[in-house]
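All protein chains but one are shown in place.
Chain naming follows the written order as A, B and C, and within any one chain the residues start at number 1.
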């Protein structure tokens, strides 16, 4: 495991584990609460929950600087939380309140905060990939040493913009991470029904860039794999396609029961047995790098922070309908 | 060399050579004449000439039935001629006359004739590839044993519709030939400046289909390579990506001098030394499969046919402006 | 024996006049597709999650079971290839239904719709027909935000070669999808998300509603409201409110915006002399502009007031329910529009 890395300074394995654990627990509790609130009708709109895939966002973000930009997807809460978004503005946005990240104009699929490098979630599958390429272009143009990561799913790797953006990043040799979160499904369509290949990483060869596969349930592995790609990118060696094999624990949208016709209970059980947070905690404690108490404390403080954020969101004012036409244009 | 093949019946190598020679000579003389007429101002519009790439169209079409459909590109005359389009309607269309394939409405980039399996040239790079996938879908749906071929260039393999169509053909296991004519340039941009890979065939692995490379100046090699792909397709084994390495002898558009800043004279000379027609004639005569006289005769009869077609086109009436709104809709 | 007879008669009457069958918009649409697939073996369906799942709006529930994987096909997320597949299959004489989950996704497949499907027949000299049907869902009001709520029919209506239907109730959802599938041209049928559960009478038998024939949904003498898609419902509500004041609003539903039944609209305008055009799309550059431009041209001497328009304000669709409610046109804004018309000379 890397002792030091670029974005943050880990002086020891322990620090990395704590960092990854923190990011994952924050995502998990944010999502569990968001799901409950939506199902109960307290919160409007749709939610594509990230639960189960936490190791990918945590592992990737743990290698990035705040100034490194990412573009996300419809399933973007996990990326935002891992990149450092605060719960209050996120919940407020999910509630459509004026205090939210988008002042209520965007909702779940459009959380963004360039200050922390969250260039934005996106409702259009593949829509964010070329945008990340543009963010990376800006870093080279300004020689600021930044990298950009584009997240997308197995299904998203079938849309034209993935192909165009990957080839563009390759031929312009841009510092881009193409992060495919392969959770085996595009909505309700299994991977075998939307592509003939098993590994999306195989597509990298078509662009002349490296394609690597990593266990998307193992945050440390994701961290290490991404770190190598980030170092390549910062060194001016161009983009890397990273395929993280993962799984979503809930339905495509919302928090319905796990057992849905298109997935077998066995399949779900096998993946849940490899819960990324449980695995990391077990490992950290076995290796004596973290205490059970520390883990518990993280869950508790995060629970409290979620509760605070929800209270903040609920107490926040609705947007003023008089501002409906604000920010259509920059004047 | 295959003695028999599916589309046509070649009882001997000689028959195949004659067939390929005929298709190539027809393309060459059609294009040379068309180029002259456009440059002289006799003919309106733009022309993307196929000269130099004849072996690809000839080799591929010699494996197809009339009922097998192809979709073509902006550089489509060669495909049309090789698929059996007649000179009269083609020249008439280039002249914009009412007797043309499109009654003058389409011009150079929209020649089509479903009767002979020419599903159409296309002015949009990549536009025809998904359409060929649809034609192949129809063959499977009707179980008519047909295949469909989509032609596109090295540059065209960078656009989203190529990626989507290739993956669609693969996952639906359709009888499609994805024929990439890699002539090294997209307009005035060299391949190295628009993709990082040397072989477009490398992209096949990303779709889980075979990718093969063939010498696009050798009509017989193209015939044999395509034949194998056609047999796979008809046997229900799905699509194949065929990359033919070739070269255009004229400019991207029109018949300007060969020596254009973006290509070196050396490069042009090397490729012209491998003129696909000269190579085939030399080989056929050396192997004693064809006589010089036969070759000469082919050039002469074709010259005459071109002259006849031009005369027909020039003598044909212009479309009637009163028919401007005809055929916008099928009623 | 007499009893028997009367019993029989009773039964007979019962059979003759069954209670009118009510169906939801989405079920009526689904029935139209199913009936067409039963009657025409060349009709097939491709799209994302249309087979196994039946479409995210359940537009296609049960079709995979009845017609099998050959005719009901799930695809990758590749809209350009989905439409392109339809264009190629249609050019060869099949009748594809290509589903575009959300109308907003036109952005990723506009070339196949506009430069390929729409132009093929004309630019190929009339030799090829493209009997392709694209089904999609438009409209706001469900908290789906800026990229899943647009009404973009004006783009499509501006393209020669396309036909565009906007069913405003369950009866039309069935009749228009049937007409679209039977049409030999590329057609787009735009369902409205908020109408999916709306019920109305839908006959069981197969029927088609001809394109280009507007429907006078409600006759009236004082004002004409030309309403598109779901706005027909809002216009009816506004008409009810004004009826209470003795103002008779005529509500006209064009049903298809391409072709557009100008004759019926102009005839109504000439009778009422006051016209309001309503749609969910942003007002600027919406189909209402074309309708207003045609009315003022062809009914110039009959108008007592300018043709007014009610549409969405000029911004993307906001997420917040409060903002979205203020954004989407409704009965109140239609009512206000009618009052402005009536105030004029």
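Details
By our rule, a contact is a pair of C-beta atoms (placed from the backbone, for glycine too) under 8 Å apart; a residue touches a chain by one contact, two chains touch by 3 or more.
Quantities reported herein were computed from a predicted structural model and do not represent experimental measurements.
For the omitted chain, the shown partners it touches in the full complex are A, B, C. Taking the complete complex into account, C:145 is the one of C:30, C:129 or C:145 that touches the chain left out. Here one chain is not drawn; of A:45, A:59 or A:100, the residue touching it is A:100.
Considering the full assembly, B:106 is the residue among B:35, B:59, B:76 or B:106 that touches the omitted chain. Of the listed positions C:194, C:289, C:326 or C:342, the one in contact with the omitted chain in the full complex is C:289. Listed for subunit C, the residues touching the missing chain in the whole complex are 80, 104-108, 110-115, 118-119, 122-123, 145-147, 152, 154-155, 157-158, 160-161, 258, 260, 281-282, 284-290, 292-293, 296-298, 300, 303, 305-309, 314-316, 318-319. Subunit A meets the missing chain through residues 69, 71, 100-106, 110, 112-114, 119-120, 122-124, 127, 129-138, 141-142, 148, 160-161, 164-165, 167-168, 171-172, 326-331. Residues of subunit B that touch the chain left out of the display are 44-46, 96-97, 102, 104-110, 122-127, 155-156, 158-161, 186-189, 193-195, 262, 318-319, 321, 324-325, 328.
In the analysis below, only the chains that are shown with their structure count from here on.
With respect to subunit C, maximal separation of chain centres occurs for B (centres as means of Cα atoms). Note: centroid distance subunit A to subunit B, computed from Cα atoms, is 45 Å.
Between subunit A and subunit C, the centres computed from C-alpha atoms are 38 Å apart. Of all residues in subunit C, those that touch two or more other chains are 75-76, 78-80.
The residues of subunit A that reach two or more other chains are 158-161, 193-195, listed in rising order.
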